[in-house]
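Every protein chain except one is present and positioned as in the full complex.
Coming up: chain A.
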Amino acid sequence: MSSLPTAIYTSPDLTRNFHVDPSKSHTTDGVTTGPSDHVLKAGAIDKDKPSLIPTDAKIGLLRAYLTTLQDDVNLFLTKRMAHDDLNSIEGDLERRILDDGVDEDDDDDE
């Protein structure tokens, strides 16, 4: 089906395509689109879940596909960011600048 939504992630070292499989079940209540951890920890009860999608609602179904796609993208990016934080030299420099107050030009200074 040509009308299915897709997403593409590109970076200098990686390209990743995201697709949805219409044969699988999809929901608008995604795993990464719930309330934030902060409000849940504060004792929030989630009263704002999306309503169930009627089977004949094309737009609702499209939203469910997009939610799946968004979940996939969010999980991918979160994993990649966590990986970057641990391994990247730039990430470490940024952390040192922000957290430890290290000057970016320290290495060049005599």
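As a convention for this text, contacts are C-beta pairs under 8 Å (C-beta built on N, C-alpha and C of every residue); 3 or more make two chains touch, one makes a residue touch a chain; residues count from 1.
Everything below uses one rule, namely that contacts and distances are computed from a predicted model.
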Worksheet item: Quick one: the chain not pictured, UniProt calls it what, "Autophagy protein 5", "Mediator of RNA polymerase II transcription subunit 18", "N(6)-L-threonylcarbamoyladenine synthase" or "LAME_0H01376g1_1"?
Response: "N(6)-L-threonylcarbamoyladenine synthase"
Worksheet item: Pick from A:Ser3, A:Ser23 or A:Ser51: which residue touches the chain that isn't shown?
Response: A:Ser51
Worksheet item: List the chain A residues touching the unshown chain?
Response: 28, 33-36, 38-39, 42-44, 48-51, 59
